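Only a single protein chain was left out; the remaining protein chains are all shown in position.
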């Protein structure tokens, strides 16, 4: 057995140029330290799936030129305004965008989790979200009568990447109520996790923590990165760094400002 | 707001004659005290769905004449032998049996949980389980080519019933890793729970317990029944009562013995 | 048991939902996306959508970069989708929740011919569907900085319900890009009562600060509190 706990750069090795990378929504544990490390490594041509939305993580990767295809239902900085790199990349056509809707992504990951080729979903019919997705299908519900319903194909990313409060030495990861991380790991071929800290006990043997634990069975590698979601929040641990987000929104509004941000917060510093 | 915590008989009021009742597998928290109370109340014509299997709970309800239709993938007493009332009811044709397979029931409850009319599932093709189920469909996978796949209709029981370690005063119920109970509650129109004890804090505000908690939002009623799964096990709390199970297997092998068991353990005693 | 749910970037709906819960002594259940303190969900990010699919979410709120007179909403882009002139964040859950939540309340602070248009450029979610399409949900109202519209699902049209204090029907007409029904008598929207304002300021604002710190600070001068 190779060690599951390793350095950040070692942990990120499975995330190759051109791979399909899944990351969670901005409030569920975005692996921001890992994202900065990937940018430093010069990763490119990613197909990024944000399950189901993203904020700074997608914007930074887009701005740094790492993304070829973006599949998500929304990117914004929330209260801090529009996501500047996302917006300009869409307007200039430098990123291929697959617009979707939150429950569609959840359903597609669940299909992969269950090993079925598709999942049905209500809604969507008559929307341009559906009209733009040639990879989705509409069938007549075989249990109904003249009842069209959308089928969505299973989505198995090459790698799932997220940040969580803690892991134990076997690579079991406590994610609490952020269970989309568990579905993501089940759906992904490999899962890479950064954590605040290593838990010395066995999470699977703890009668309360086990309920919020992703088994190490599904985990490829774990790296310890304290405040690894910064400047985004980690539920129950720390809030978003509002001052930093405002600074990002201000700087990233112009290319020079974004370059300045990258230099100061990504290339020169390993973490905050 | 009416009180969620109430007496066992009050809690069981939503479980009406003829309803579709879902119960969990024998090792996930079977509400056995509640089952005995339902038999005392003379419940009948139940469509019982055991998700996905059952042991003493289904056998007792069958023997007491409460079941019209049984939908599950297996009933046995495990190490204690075949389920005697189940076996004789099938042989004599007194219960309508819907044979299924474990993942099919899970998928059908997930379909109801998601509000979709069906769920696909691999396997099944060429089995007599499928051949006997006229309510299931086979379609050609629209994302494949000459790739038959089974579609299973969503299953929304009228009531889900289970036993869990604890609930709080708002009806939030800690189920730990027995997450099929959460899916069951999402799928069921109403959910009734018995618990070992009442937790004085708010389970939704506890950063570790919340991960294994079913929100009271989905719960109709909670009754406190210490050792409410007896003689079956409650994970992390107590093991199966092997001596009692052996006694049941011995007694229930003949009608007089079963009548004796009912008298001693169901009608004369409220709990062990 | 029914619930009000509030999605992303929705501080005003969050205020309304928390206010309703305060007035109801803890009911309806309220879930704010992104909140740990104000949610009853424990099954991850998909539970909101599953719960709505079960028919258990009674009320949801949606907005749009554009909203048209048939209740269609556009959260994606202006101009041709392939070469847009402006881009919004994206459709979020609208392409699903608009169909399955019985009472969807549309909100858009900016009431202008730029936001309330004859026809949206991109349909994130349509205001109505053909009869054979499964659709228990849809819009019931549109709230703006000027007025309240009700939505008539049968005719797929808005009807002016009330005009906010200090504004006029003419102002509404002038700033609305779509046609709408105008009853003979259009009342003034009642101002919030003293008690409502007290609840918002003292109880609701500190709760809002968890998810919307800037909004809570700038509107109410409030900072985060434990519930």
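In order of appearance the chains are A, B and C, and numbering begins at 1 in each one.
Going forward, a contact is a pair of C-beta atoms (placed from the backbone, for glycine too) under 8 Å apart; a residue touches a chain by one contact, two chains touch by 3 or more.
What you see is a predicted model; the values in this text were computed from it and never measured.
Although it is not drawn here, the omitted chain touches the following shown chains in the complete assembly: A, B. From the set B:148, B:226 or B:255, the residue in touch with the chain omitted from the display is B:148, counting the whole complex. Note on the undisplayed chain: of the listed residues B:35, B:101, B:156 or B:170, the one touching it is B:101.
Residue-wise, the contact with the chain that is not shown comes from A:214, picked out of A:151, A:214, A:252 or A:266. Hidden from this view is one chain, which touches chain B at 24-25, 27-28, 51-53, 72-76, 78-80, 82-83, 86-87, 90-91, 93, 99-104, 106, 110, 121-132, 146-149, 177-183, 235-236, 239, 242. Even with one chain removed from view, chain A keeps its contact list with that chain: residues 1, 112-116, 182, 186-187, 204-205, 210-211, 213-218.
The criterion applied here is as follows: only the chains that are shown with their structure count from here on.
Summarising the inter-chain layout, the chain whose CA centre lies farthest from the centre of chain B is C. The chain occupying the central position, as judged from C-alpha centroids, is A. Inter-chain centre distance (chain A to chain B, centres taken as mean C-alpha positions): 36 Å.
Distance between chain A and chain C, defined via averaged C-alpha coordinates, is recorded as 27 Å.
Within chain C, residues 41-43, 49, 53, 100 each touch two or more of the remaining chains. In chain A, the residues that touch at least two other chains are 110, 121-122, 147, 149, 177, 236.
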